[in-house]
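Let me begin by handing over the structure; questions about it come next.
A single protein chain has been removed from this complex, and every other one stays in its place.
Showing subunit A:
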Amino acid sequence: MISGIDTTVYDARSLPADDNVNPYAFSIDLNGEWFTSKGAMIAYYGSIDFSAVSAYASRAAWVAARFSSPLYAQEWVVASGRGKLVIGDRGNDINSYDLADGNLTIKQTNLLAFETGLELKQSIVPGFVTLIGTGKFLASSNGPVIFVEPPFRADPEALLGWADCPSPSVHYDYNWMAHSLVAGIQSIFGRESGEERQYDFTGAGTVLLQSSEVQRHDPALLRIVEAQTTLLDNQSAGQLGQRLVARSQQQ
């Protein structure tokens, strides 16, 4: 016995069923399929097969109906089979949420796994996805999740998600903008100097926040931005390209 250390030893039976092992790890009692984010699995017992969403969709047509986000298809796998599946994310707190015929929008890089009763869709807000339906899902947060009610304005980096309330609008702090313009902080690219931009929530619902973290690279972000450039005509696209080249040479 080692003193001062939690010496609980788990096996396939004693691992919790659909519950947290500790604040940073969650054990799924798998019997069927779950969608899991690539790299979220840290351990498993039993016979569980992990296959890419695209590969699995070719065998089971329902997957395409549930996972209606081609943008993120490369970042997700289907875990199928029976056993205990332990999920973790860089030591962040793991929370499980139950949706009953509801909807919740969450930051894509924080969503770790969801049951097949839920449907994944891309949110209008870039980098966020919406879950609709009934079932359980797992999401990570840096520190415990803070729940607040609208009216509330949230920093985009600290925003984890929202449920039941309308999608946010963007609020620009007039005071900050005026000072930034005078001080010449604003760069040509509109790069942001701090707190001038917030997401403004109104209506009834719940807003989820975390302590802002060092942002994780979202592999889909480039594709999101690139898709938006189809709005530009050829001349504007050329100008944008030149500016981007200039920026990449500056750094």
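As a working rule, a residue touches a chain if its C-beta (ideal position, glycine included) is under 8 Å from a C-beta of that chain, and two chains touch if they have at least 3 such contacts; residues count from 1.
In the analysis below, contacts and distances are computed from a predicted model.
Think of the chain that is not pictured: of "AIM24 family protein", "Anti-sigma F factor antagonist", "ABC transporter ATP-binding protein" or "Transport permease protein", UniProt labels it "AIM24 family protein". From the set A:V86, A:L111, A:V129 or A:A154, the residue in touch with the chain omitted from the display is A:A154, counting the whole complex.
Touching the missing chain, out of A:I146, A:V170 or A:L240, is residue A:I146. Within the entire complex, the positions of subunit A that touch the omitted partner chain are 142-144, 146, 148, 151-155, 158-159, 173-176, 179-180, 183, 185, 193-196, 198, 207, 209-214.
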